[in-house]
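Omission of a single protein chain aside, the complex is shown with its protein chains in their original locations.
Entry: subunit A
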Amino acid sequence: MTTLSIDHVSRWFGNVVAVNDITMTIGPGVTGLLGPNGAGKSTLINMMGGFLAPSTGTVTLDGQQVWRNEKIYQHIGIVPEREAMYDFLTGREFVVANAELHGLGAKAAQKALATVEMEYAQDRKIATYSKGMRQRVKMASALVHDPSLLLLDEPFNGMDPRQRMQLMDLLRRMGDEGRTVLFSSHILEEVEQLAWHIEVVVAGRHAASGDFRKIRRLMTDRPHRYLVRSSDDRALAAALIADPSTSGIEVDLTEGALRVQAVDFGRFTALLPRVARDHGIRLLTVSPSDESLESVFSYLVAA
């Protein structure tokens, strides 16, 4: 059982606060660290990995301090976001070097390369690898010592769908084996497909934590805004506002459209086409106007 504890951790750079008083506990299984770009996810992962000192607060792994404690790396595997990795070596040489630094040999390296299915290209120079291949070799280097905690910073960036699925399968397997796996992502769907548990970080703050379904519901139940154009905007507006799923409608004359605010997402999406059909109104445009991740997140912060 490996538990990573982040206790009232803040980190600032000059007068910019990157991480603001975050407390969370990461236990066995797969945890997704979700947040928009620039939310402080990398700063947080760097502190979890012992590459950045918290300005205040502590990061501990099963009670042991992570910062300035190189022994801790016997238990941690790290897959950094940055691309740079001894490009002049072959994949095999790179993983063997990583194994040796853990006091292990070529056998452990070979096993790790097999786990990520990179044996076929292990004797090519890393410089010739695609993004997905690099990611897998990085993964092999992190797995070589069989760590109980795996930290991955944006591991799916730049991967094609097939590579993404392979990596997800691998991480799922790691989680099933009882390892503590934490990965960061700014893409909701990735986290949804993989994580058992999620931690949401927005603007350096801990915005939400818990079971994915709960947070997803919170996200779908928030007020949604739509831009609707139809053959008869005013008649449609009158019909929609009669239903409790709609909380407000504005007739936007300059746009020539309706701005609708719906409170019950499921009900509204069923209501709109039915109402239009019943009243003989033709829908020309229905587009969500605030589906950006940032707006979803900012709603979560307020919730």
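Everything that follows uses one rule, which is that a residue touches a chain if its C-beta (ideal position, glycine included) is under 8 Å from a C-beta of that chain, and two chains touch if they have at least 3 such contacts; residues count from 1.
Here is the rule we use: contacts and distances are computed from a predicted model.
> Considering only the chain that is not displayed, what protein name does its UniProt record carry among "AraC family transcriptional regulator", "Sulfite dehydrogenase (Cytochrome) subunit SorB", "Sarcosine oxidase subunit gamma" or "ABC transporter permease"?
So the chain that does not appear here would be "ABC transporter permease", according to UniProt.
> For a quick check of understanding: of A:Asn98, A:Gln122 or A:Ser148, which residue touches the chain that isn't displayed?
Per the contact definition at the top, the residue touching the missing chain is A:Asn98.
> Which is it among A:Trp12, A:Tyr73 or A:Phe265 that touches the chain not included here?
If we include the chain that is not displayed, A:Tyr73 is the one touching it.
> Tell me, which residues in subunit A touch the chain that this view leaves out?
18, 37-38, 40-43, 45-46, 49-53, 68, 70-74, 76-78, 80-82, 84-86, 88-89, 97-98, 100-103, 141
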